[in-house]
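Starting off with a structure, shown below.
A single protein chain has been omitted from the complex, and every remaining protein chain is retained in its original position.
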Amino acid sequence: MSEFLLTWSLVLAQILLGLAMCCATFRLVTGPRAQDRILGLDTLYVNAMLMVVTFGIRSGSSLYFEAALVISLLGFVATVALAKFLMRGEVIE
Amino acid sequence: MSWLLPYPLLTAALLALWLLLNQSVSPGQIILGSVLAILAAWMMAALRPQKPRIRRPVAVFRLAGIVLVDIVRSNLAVGTIILSARKPGLNAGFMTIPLDMKSPQGLAVLSIIITSTPGTIWLNYDAAKGTLLLHVLDLVDETVWIRTIKGRYERLLMEIFE
Amino acid sequence: MTLAHDFPVWAAILVAFFVLGGSAITLVGSLGLLRLGTFYARTHAPTLGATMGMGTILCGSALYFSVLETRPVVHEVLIAVFITLTTPVTLMLLARAALYRDRAEGSPDVPAAERMEEAPQRPESAENRSEHEEPAR
Amino acid sequence: MELILALAIGVLTGSGVWLLLRPRTFQVIIGLSLLSYAVNLFIFGMGRLRVGAAPVLENPDAVDPSLYADPLPQALVLTAIVISFAMTALFLVVMLASRGLSGTDHVDGREES
Amino acid sequence: MSSGMPLLAIVILPFIGSLIAAMLRQNARNGAVFLAGGIALSCTILTALQYPAVRNRGVLRIGVEWIPTLGLDFSMRLDGFTWLFAVLVTGIGCLVVLYARYYMSPADPVPRFFAFLLAFMGAMMGIVLSGNLIQLVFFWELTSLFSFLLIGYWHHNASARDGARMALTVTATGGLCLLVGVLLIGHIVGSYDLDQVLSSGDQIRNSPLYLPTLILVLLGALTKSAQFPFHFWLPHAMAAPTPVSAYLHSATMVKAGIFLLILLWPVLSGTEAWFYIVVSAGLCTLLLGAYAAIFQQDLKGLLAYSTISHLGLITLLLGLSSPLAAVAAIFHTMNHATFKASLFMAAGIIDHETGTRDIRRLSGLFRFMPITATLAMVAAAAMAGVPLLNGFLSKEMFFAEAAAFHIDSLLDHSLPYFAMLASAFSVAYSLRFIHGVFFGPPATNLPRTPHEPPHWMRFPIELLVAVCLLVGIVPAMTIKPFLSTAVYAVLGPNTPYYSLAIWHGFNEPLLMSVIALVSGIVLYLLLQGYLAKGVEGPPLVRRLKGQRIFERILVEVSWRWARSLERLFGTYRLQPQLRLLVAFAVVAALWPLYRFGLAMGSHQGTALDPAFLLLWIVGGLCAIGAAYQAKFHRLAAMVLLGGAGLITCITFVWFSAPDLAITQLLVEIVTTVLILLGLRWLPKRFEGEGDALSLGSRVRRGRDLMLAVAAGSGMTLIAYAVLTRPLPDTISRFFVEKAYSEGGGRNIVNVILVDFRGFDTFGEIVVLAIVAVTVFSLLRRFRPAPESVEAPEQQREQNAHDSASPDRAVGDTLSDYITIPGIIMQWLFPAIGLVAIYLFLRGHDLPGGGFAGGVTMSIALILQYMAGGTRWVEARLRVLPIRWMGLGMLCAAATGMGSWLFGYPFLTSFFQYLTVPGIGKVPAASALLFDLGIFAVVVGATVLILIALAHQSVRAPRIARPPLPAATDMMKEDV
Partner (left out) sequence: MPSLLDHLIIIPIVLPLMAGAAMLLMAERSRRLKAGIGIASVVCLLVVSILLLLQVDTMPAGSSVRTYRLGDWPAPFGIVLVLDRLSALMLVLASVLGLASLLYSLARWHRAGPRFHTIFQLQLMGLNGAFLTGDLFNLFVFFEILLAASYALVLHGDGSARVKAGLAYIAINLTASLLFLIGVSLAYGVTGTLNMADLASRIPTLSPDDAGLLAAAAAILGTAFLMKAGMWPLNFWLPTTYAAASAPAAALFAIMSKVGIYVVLRLWLLMFDTDAGPLAGFGANGLLIGGMLTIAFGTVGVLASQSLPRLAGCSVLVSSGTLIAAIGTGNGAVIGSALFYLVSSTLGIAAFFLLVELVQRLRDPGADVLSVTMEAYGETDDDLEAEVGVAIPATVAILGGSFVACALLLAGLPPLSGFLAKFGMMAAMLKTDGNGVSASSWTLIALLTISGLATLIAMTRSGITSFWARMDDSVPRVRVIEMAPVLGLLLLCLGLTVAGGPAMRYMEATTQSLRASQEYVGGVLSGHPSGTGPGENAR
């Protein structure tokens, strides 16, 4: 019972997250402006991190935790750099 | 002592980080974690950040509770807007809030709170004027937001940091 | 997939609830990216996933592993803390950059900077845009 | 899943090759990055696909290779990732130098006649 | 052995002399002369002393092992024929040295001249004395080389340069053909040894490869001996100093071709092909040379064409394939050498004393230099074939052979008439030489007042003319024994009866001689009127300038054709090259699949997961989007690229590769920052109106699209084929089994990286370090595009806005923008650092490792740069990335070498569990130390690359300087 429940809830959750990523990708691909794309990327990062966490549960292993941790801690660096580039035309002044 | 522990709070937080990372509270990890936390704090000291002073630790927990509740509420509110409205975001708009708080750390925490709460986003803080530019998704009544932010968050934050 | 056979049903139900709930909230937030009409409105959308979506899924995870390993597993807190610290940074910087760009283009939909009205409008502002993106629709 | 990954490799390769053959240096650098994703996935795939079998010994005595995904391609990909990062950095800087000296971002250092 | 040593000495001495001469001071005139003369004389004497060994049909040999695997010995061989030739080469060499002593101007840096001359002599002796054919070719090409240097000795004269180059091109081409021909002979005979080759005549002539062999060998011989149609280089070689001409065109260079023909005569001659090719070439040369000689205005030109003609005569004789003709050829070779050398020297004296060689200007010199004139007249008479001179004897033999019957053909039947015609011509040009120069009214306004030359300058001519006379008058007492030795060496048992008497009675040859003599005189008298006009070049064939044709062809083929071919089959552009590379790889990969077939595997795959499908819908869209946007929307392309990278990273998680996921993600982040740093220096691109695609670019895009699709499908196909196959018995089994027990780690990937295959990682960090250093040095002299030198537009506008507002200071916008987020970024600094160390330390057992830790650490630093700016950070932190890299590499290497101390190979790891009080068992592996090295290098390299780029913005004042012209840049800095 619990196995069935967990398996299907996780599969479903991953599909939902996958759909969420598709939504983010829509912004990523269509824009229209650079900030929209960057926002899409940031969302994609968060969604991907959650996907990794669900994946960790699904596999019953904590080996994937660090991947999620790294996304959560450092994923923003790329988007910050992009945002700063938009604002200042330069990442490091 | 202050040369060893320039930022005791930070050091403690880093030790906690270490122990959480390693999922262990064994003496060995505590020793190693302490050493590393002190080293990391020294690293931080090199950047010469402004030293935050936390005056009322109790307020920290109150604030945390309030924010948590607000976040859940806003989540539901924003979720409803996204799902239900025919054309969501029609009520969105910018607003300016004058702030009394000057502490950069306090402002930083405020920015996190505001931005983390769905429905509001921190746009710009004009240090010269002490005004904060916000974007709000459901801007029906500006005063509600001013009350929330100044009353619920800024006051507590000023208690903590100033 | 190594899901334990003897995992207690109550915990399974809770985990399933957390995980499904979290991902549903995240999906709603991401849906906002599609549905909301302006960039500034859209910036609110991902916070759903980054706050409650993340929180519930992490709760599910913590619960799952705590039950599985019969010890408290709470290192998910770290992810929550980091996301809470970092997502606002991105959003603030990005939204402010967008504001600057909209102001520079003289967009009427954003509040003008105090002195911006007096600053001469750049005639070539349209060109500036063409570098990185299409004109706003 | 195998088919999806194979198609993914194909799409990445196709996009990468297309960009690689474009005349602007920036296109080439993006193309090389896409290609390196494709190649990394390809190398990775050469160890075949296993779900939930990370090559980390949970129990040091369980050394049955069939329990784990093939670790060797993973090690190879790691090396490849690092090297391709280094090369991207180098190519980028050379590209900038070339843009500065030749006045164009055309790969041949001059616009086509 | 010892008996052969002099042979070695004869060849080696001149080269040694040449080296010594080359080192003499430029004005060491007498030293050079004594050196060269001494060596030439000793060679002559040494050669002469060998006569007893070859007299009685003996052959002298000496062999030194050289390259046995190729069947090559360094061997010398001397028989009667080569002895005679050797004497000629060395003897005339002596005389030329003596002559040159007086001929060359005192201002001339003669040591170089004598160095070349000696080397040439050595090479010539090498040809003559070679005991195997490859060695012969070896020296053959050397004569081409040294003759090139000698002809071009006065290289400040364009004609010398042209003449030298032409001589080299023609003769070296021939030499290469000869090499192939000789290789074929070796292929047929099975050896290059001359003795073996000479005894395998039938084998060669009956071989199916005979004709190509013959043609190739003849190409070598005929080009060297200036035979038609390759004769044109010789007159231009007259730009050489006269001693060179006297040497090269009488006894040596051109005679090398004749030498080869005679040497191989026993094995190659006697076939129809030989007859037709050699006789036609000889005949054409004989006639053409003689005819052209009559009309030359330059003394040396006249002699050059007469040389061509006489060489044709010898060739013709050899072509006849009859033993008697061969005898005549050998004999005439000697005779021609003596009279031609003396004539060249005489011409040189005239030139030297009068300052000109133009027959039109010269006249009546007999009065001023009677002795020289007399000598020249005798030599010229020998050339014309006047009785009592050596030329007469060989010419008689020639007539006899021309009249004899060989192969029933028109060519054969017409030979006597052509022979007489050519002989008449030779009488005419000899007359012209004598009459035009020495007789007639005394010449006026010559550059110099003519008089007799110094005695020793004339001495070589006197000696040679004496030989002409002696041989001509008493052949039996002088040349006969030597000639018969030589003839026997060539013909062996086929040696015919021949008589060297002056008088053979009234016979056909005599009649022909008389007719030729008389008609020659008549011809000269008839032509005097025409000649007096002083027209350049011979009538009828004046337009036919071999040299011009040669130059034209050379330029056409070697320059114009080459350039168009290079353009046609090559490119200088990058795009086609990349296209070719990709296309080549696609074809190369698909061809074997087509040839050997490709079956998909039967392996049970992993079950389809819809979420994974969704992931790759996202990934695919991102990839295609990036491809679509990269031209005009760089930032969009980068963001899309980031999306594709993220999906790749999740894929690694999905299929059990947490280490890869972490690393991919970190690299992804750093790469994004890096490219953005670069983008600042890449001026914007605008989607212009003029971007409507031309047909050409449409076609190109279509082609590229097809190629991209082909590459993508190919990869899909191959990947799918492999993915559906069961995994073979891989070497990974070992890694899984030994990772913990012998590698001391549970993260197998990491144990592979730092232990099993630590050497790869070792190399990988070196790559990283090299690239970082390269980026650093490239950026030190970086000049940005002029459009991007200024601060970015955004900054300028924001600063303008700040300064326009009364209550704002410049920089306020930035500080409002970054201060608050910056504080959060600052807080994260120690946290990220701690995570970096965490990742580093746990790597051996769990996902992480030195690389991941290092990159994380550098991201922590970069984040501070982003938040605070370069100056802000560097006022607080002192990062010395180059040191980090150096120390890291040393640490890794030292760890590797540490195992030497314990007697193990490089990088052998050691581990054990240390029991630390309070902590418990702690794994202590040397691999951790190695990983530390990796960590250090990665931090250093990543930071160096990023910071070096970031520093460009700080360097603004230096950058603003306009870029220097590119080519001279380096020089300026350097000098």
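Think of it as A, B, C, D and E in the order they're written, each chain with its own count starting at 1.
As a working rule, contacts are C-beta pairs under 8 Å (C-beta built on N, C-alpha and C of every residue); 3 or more make two chains touch, one makes a residue touch a chain.
In this text, all values refer to a predicted model and were calculated from it rather than measured experimentally.
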item	value
Chains shown that the absent chain touches, full complex	D, E
Sole contact to the chain not displayed, among E:Leu211, E:Leu525 or E:Leu593	E:Leu593
Touch with the omitted chain, as defined above, among E:Val722, E:Ala791, E:Val835 or E:Val938	E:Val722
Listed residues E:Val327, E:Leu517, E:Val582 or E:Ile820, member touching the removed chain	E:Val582
Residue numbers in chain D that touch the chain omitted from display	20, 25, 28, 32, 35-36, 39, 42-43, 45-47, 72-73, 76, 79-80, 83, 86-87, 90-91, 94-95, 97-98, 101-102, 107-109
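Keep this in mind: only the chains that are shown with their structure count from here on.
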item	value
Graph separation of chain B and chain D (steps between touching chains)	2
Any chain in contact with chain A as well as chain B	C, E
Pair of chains whose C-beta contact count is the highest in the structure	D-E
Most distant chain from chain B, judged by the mean position of its C-alpha atoms	E
Chain B and chain E: spacing of chain centres that average the CA atoms, whole Å	73
Whole-Å gap between the CA centroids of chain C and chain E	66
Length of the line joining the C-alpha centres of chain A and chain E, rounded to whole Å	60
For chain C, residues that touch 2 or more chains besides their own	1-2, 29, 31, 42-43, 45, 50, 73, 75, 78, 82, 85-89, 91-93, 95-96, 100, 132-134
Touching two or more other chains - residue numbers and ranges from chain A	14, 17, 19, 21, 24, 31, 34, 37-38, 40, 58-61, 63-64, 69, 73, 75, 80, 82, 84, 86-87
Parts of chain E lying in touch with chain C, wherever the complex brings them together	632-636, 684-687, 793-794, 797-798, 800-801, 804-805, 808, 817-818, 820-821, 824-825, 827-828, 831
Of chain C, residues touching chain E in the complex	82, 85-86, 88-89, 92-93, 96, 100, 104, 113-116, 118-119, 122, 127-128, 130-134
Chain A residues touching chain D - in the complex, by the definition given at the top	58-61, 63-64
